[in-house]
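A protein chain is absent from this complex, but the other protein chains hold their places.
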Amino acid sequence: MASILKVDSLCKNFGGLKAVNNVSFTVEKGGLVGLIGPNGAGKTTIFNLVTGHYEPTSGQVLFEDKSLVGVSPSAITRRGVARTFQNIRLFGELSVLDNVRIAFHCRVGYSLVDSVFRLPAFQHEERKLTEQAQMLLEMFNLGDKQDEKAGSLPYGEQRRLEIARALATKPQLLLLDEPAAGMNPSEIHTLLDMIRFIRKRFDLSILLIEHQMRVVMGVCERIFVMDFGEILAEGTPGEIQSNPKVIEAYLGKGVA
Amino acid sequence: MRSRETTALGVAIVGAIIIEVLMKLGVINPYWELIIQYACILTIATLGLNMIYGFNGQFSLGHVAFYGLGAYASAIVTKAWTGDNPLGFLAAIIVGGLVAAIVGFLIGLPILRLGSDYLGIATLGFGYIVKVTFDNADAWIPMMGGSRGMTGIVKMTSWPWVAVAAILAVVIMRNVVYSSHGRAVLSVRENEIAASAMGIDIARYKTVAFVMGCFYAGIAGALYAHLYSFLHPSNFDFLKSVDMLLIVVLGGLGSMSGTIMAALGWTFLLEGLRVILPPEILDFRFVIYPLLLIIAMLLRPKGLFGGMEWSFLRAPKVEKRAHGVNTES
Partner (left out) sequence: MVDLSYLAQQVINGLQLGFVYALIALGYTMVYGIIRLINFAHGDIFMIGAYVGFFSYSVLHWDFLPGILFSMVVCVIVAVIIERLAYKPLRNAPRIAALITAIGVSMFLEYFTSLKFVFGPNPRQFPRPFEVVTWQIGGINVNSIQLIILVVTLAMLALLQFVVYRTKMGMAMRGVSFDFDTAKLMGINVDVVVSFTFALGSALAGAGGILFAIAYPQVQPFMGIMPGLKAFVAAVLGGIGIIPGALLGALIMGQAEVLTAAFVSTTWKDAVAFAILIIVLMVKPTGLLGKRGTDKV
């Protein structure tokens, strides 16, 4: 399979509103693809359709050539699709370490009974997953904060934690929803380095939503531009940058 | 290592033995014997509700129904079959827990997917239906006595039974909470959407927490039935569910220590007021304790323990990694 994710003629209506209107695109295995567009273009809706949080009105979503439509979000994650959220959705009252450890749960093998009686299976796996969680935190420079409440972290660290947590589910495909939101230029620079790093380190395919051009241009290999629920244009960063329709969508008519 | 837990366990066991001795010596009079046992039974039941609401975030206003189911089911077992046989009593207790758990599972299937306030109403309604069923049960099972109550239950519960059950309840709850399954339960409370995105099967873990909580209530009910030897449906009405909810919230949602303290404190406060207040103003205690409740909520809205735990019930400390070396305590 050349494409790890294939979205085909996807539609999603909310009452009379066509949030996503006949969208098709693919992400190749190992690719780093950007999905950009003005606010309200339907980008996050696409994510929610892929991850199973919304059901499509029509159309198809194929992950590794298998349909995701009708599959529950947790099952989709177990198949290998992970995501972060536009509005941070950490487990605020739980510790930083536990936030990541929870994401390992779907790969855990021990049962409730093992937990109750603290059997060897529990001890062994719990130690292993804790170690892996800690290693992941260190990679994101959060190792020292492992015992702090996730909700008390500064904003930038919360965003990093969200990504670390998503990686703990051991995905093949990672969906990042506006990872650069609220970041200053130097933080964005670090973020882009981190995205390139994790893609190589974890052998990931990445689909990234952003509406800041600078972020997407810096790191994506291919870009799809959306507006009003439809794909407006696609191509390499260079092609997109000079595409008049794209400029018009962002800045309005008469400026292109 | 796990020394503080082992110490605490040791202290609990020794304490239980001391109480047993004091009871046998008559230092603790029969009236307070009942109260102490009842307080621990209530603790087990409310620990169950704390699992459902405190840890899993599912607002259940019908918890007492499962307490009642455990009570009646176990009473039927001893009254109809096992009599005063201790092993039979053990079986009856387990049956009580299982009946409550199974009913919890069945009603949970349709209603757990409702959001919090609606779940509260649905469980309230279910609790009410169960109570009315108890009122009319003698039409099918005459020995249950219906609205006349069920009498003649063998008085099997004694302090050793209660103490062992309570200690086991706490240890098992702790072991479940501090495991990956426990964390999955917590994640549902914290953020359902994120939890499902992290691969947690929400429906499954709501059910796990609910069934476990109902099991605890059933066990507690079984011990209760064989403590007072008499069951009446009015013991299992909505107001009783409210009492249990109050305890869990007052203690601090999601704190086992808080639940334990609140359950014990609540029972002893009610009894204490009965002893302290002179007879003329005895009725005032029912006005005092809601006032205390209101004040407590106004002063400490997060509950007395507000998410904290006693040291031996806290999460096991995980040592920070030091370059490739990892030690867990």
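Order of writing sets the labels: A and B. Residues in every chain begin at 1.
Criterion: a contact is a pair of C-beta atoms (placed from the backbone, for glycine too) under 8 Å apart; a residue touches a chain by one contact, two chains touch by 3 or more.
Please read these numbers as outputs of a predicted model, since none were measured by experiment.
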{"item": "Residue among B:L22, B:I193 or B:M308 touching the omitted chain", "value": "B:I193"}
{"item": "Chain not shown: contacting residue from B:T6, B:N29 or B:N136", "value": "B:N136"}
{"item": "Touch with the omitted chain, as defined above, among B:I93, B:V176 or B:L253", "value": "B:L253"}
{"item": "Chain B residues touching the omitted chain (full complex)", "value": "59, 110-111, 114-115, 117-118, 120-122, 124-126, 128-129, 132-133, 135-136, 147, 193, 238, 242, 245-246, 249-250, 253, 283-284, 286-287, 289-291, 293-294, 297-298, 301-302"}
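Heads up, the rule we're going with is that only the chains that are shown with their structure count from here on.
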{"item": "Chain B residues touching chain A - in the complex, by the definition given at the top", "value": "172, 175-176, 179-184, 186-187, 190-191, 193-202, 208, 307, 315, 318, 320-321, 326, 328"}
{"item": "List of chain A residues in touch with chain B within their complex", "value": "51, 53, 72-75, 77-78, 82-83, 85, 89-95, 97-98, 101-108, 110, 112, 115-118, 122, 125-127, 129-131, 134-135, 138, 143-144, 146-147, 165-166, 168-169"}
